[in-house]
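Structure, as structure tokens:
Removed: one protein chain of the complex. Kept in place: all other protein chains.
On to chain A.
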């Protein structure tokens, strides 16, 4: 049975309440990562999670709102709104197409997610910030630039590696959480039906 999607239906009451949680999870995840001195930002967990459950538009709103709210304290984050927005959109569309069901679909989904992040983040980092954002990865980028590497190559190289790992960790956390949510809750979410175990043999 093919389900038809409308943007208005996506924003159900439950979805509206998931958005604040997603933003707060992004925020707390970022804080926790820096508290544990991990070399990743891990600040898209909430976006990915919301997009997996409620679809692309809710994910996009959650991503955008994250950067607006963190931008109140540090307006530099406004520049990265497109990155977080695209993370939500792409994850949501992948989830709607049920791309998180079999392991080989996972790999395709991960590659797509990582590619969107890198392609959308690199131009912002290079054109707005001249390659340096003040994060932990900036040190490596600066070293590569001083060694004579092209700024685009330096940014794509360092940001690329860290972004891929970052997205994989975020995705796994989101997936683990969804796996333990009971089916009676999952059915209330737009894309939740995709994660319900039909019988013991189907999902991984």
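Heads up, the rule we're going with is that contacts are C-beta pairs under 8 Å (C-beta built on N, C-alpha and C of every residue); 3 or more make two chains touch, one makes a residue touch a chain; residues count from 1.
The rule is simple: contacts and distances are computed from a predicted model.
Per its UniProt record, the hidden chain corresponds to "Cobalt ABC transporter permease" from the list "Carbon-monoxide dehydrogenase medium subunit", "Na+/H+ antiporter subunit E", "Cytochrome b/b6 domain-containing protein" or "Cobalt ABC transporter permease". Residue in contact with the omitted chain (choice from A:128, A:153 or A:183): A:128. Listed for chain A, the residues touching the missing chain in the whole complex are 11, 13-14, 16-21, 23-25, 27-29, 31-33, 36-39, 42, 45-46, 49, 61, 65, 69, 71-76, 78, 128-134, 138, 142, 145-146, 148, 151, 169, 173, 176-177, 180-181, 185, 188.
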